[in-house]
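One structure below.
Complex shown without one protein chain; remaining protein chains in place.
This part shows chain A:
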Amino acid sequence: MVFYITYIIVAIALFGFIALFTLFAVYSERKIAGFVQDRLGPMETGKYGSLQTLADILKLIQKEFITPSAADSILFSVAPVVIFAAVFLGFVVMPWAPGIAPAALHLGLFYGLAIVSVDAIGLLMAGWGSNNKFSLLGSMRAVAQIISYEIPAGIALIAAVMIAQTLDMQEITRQQGIMVEDERILFLGLWDVSHIGGILAWNIFQAPHLLLAYVIFFIASLAECNRAPFDIPEAESELVGGFHTEYGGLRFAFIFLAEYAMMFLVAMIGVTVFLGGWNTPLPNIGTVKLADWTTGLAWGIFWTLIKTLLVVGLQMWIRWTLPRLRADQLMALCWKVLTPLAFLCMALSGIWRVWVIVGG
């Protein structure tokens, strides 16, 4: 019975973490936006506006549940839960530190990709349930975009999986640092760094074409969480608020939470598969065993958080720097540029695995 209580505690802890992350991410997003646009951002509530998002969430919680009279009431109220649950379930397989993951499935990465695609159903539910043309158009655009960009994202991940030879997220991470057991790690396919570790052992440096694969995955992941420059589903100037136009109060808070949780999730998948996960970026140099010193439970969580937050920061930076793409440009980028490049990466991975890692 203790078993099940642990599960529940882990789930609550993860939820707490996501909520806390969202609070800080919204604050930092507004501050970054302010910095990029040469203004101050929130300054009134608390020191440097640090209590602004707390005040925002208090306001959202107090609000009344308003269901538009023409809306499909069941679909309208279930949709935010489905959207959030899909993203939340994705966190089940994420590794945080050596041996620390809510569930270390053999099919971890595959499960993550599959469960995130349930998100699309929630978006369509919200769009149809609202009975509003802006919501419907927004959700249609969102789903068309998510479905298309899943293909380059998935194939870029397959390219990395072909190098790692496993779908288990813990195993993929272990193969990118000094805790590797039965595999040898080659830096650029030439230099055995199994005992040196650090940044040299990360997947993007084990096989150079995985750097390209990571860039493809990163671009596709921006589209999957509907962030600028791919934010046509919620383009304010065209669609009011996209699929969440009719939502308010706690339901809107859940959609918002799902969006930020999704940002963190895709950043974390990218970090785990390509950037070494909980492995340290510091290599062993001779007798200075930097990698040995900075590997462990607390260090693992620290590195995972730092790397993921850096990637999230990059997502925010891009959002406030680049203009929005047009719908046809978005599809052209996906199908004519990213998908062929991802296929190229996959083919290179096969060659790399057979000729360089095994044969070399």
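The working rule: a contact is a pair of C-beta atoms (placed from the backbone, for glycine too) under 8 Å apart; a residue touches a chain by one contact, two chains touch by 3 or more; residues count from 1.
The working rule: contacts and distances are computed from a predicted model.
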Omitted chain, identified by the protein name its UniProt record gives, among "Osmoprotectant transport system permease protein", "Sulfur relay protein DsrH", "Tryptophan synthase alpha chain" or "NADH-quinone oxidoreductase subunit J": "NADH-quinone oxidoreductase subunit J"
Omitted-chain contact residue, chosen from A:Lys59, A:His106 or A:Lys336: A:His106
Identified contact with the non-displayed chain, of A:Ala101, A:Leu167, A:Met268 or A:Leu282: A:Leu167
Of A:Met140, A:Leu250, A:Leu290 or A:Ile318, the residue in touch with the unshown chain: A:Met140
Which residue of A:Trp128, A:Phe218, A:Phe243 or A:Trp303 touches the chain not shown here: A:Trp128
Among A:Ala11, A:Ala114, A:Leu290 or A:Leu305, residue touching the chain not depicted: A:Ala114
Where the missing chain touches chain A, by residue: 4, 72, 74-75, 78, 105-107, 110-111, 113-115, 117-118, 120-121, 124-125, 128, 136, 140, 143, 147, 150, 167
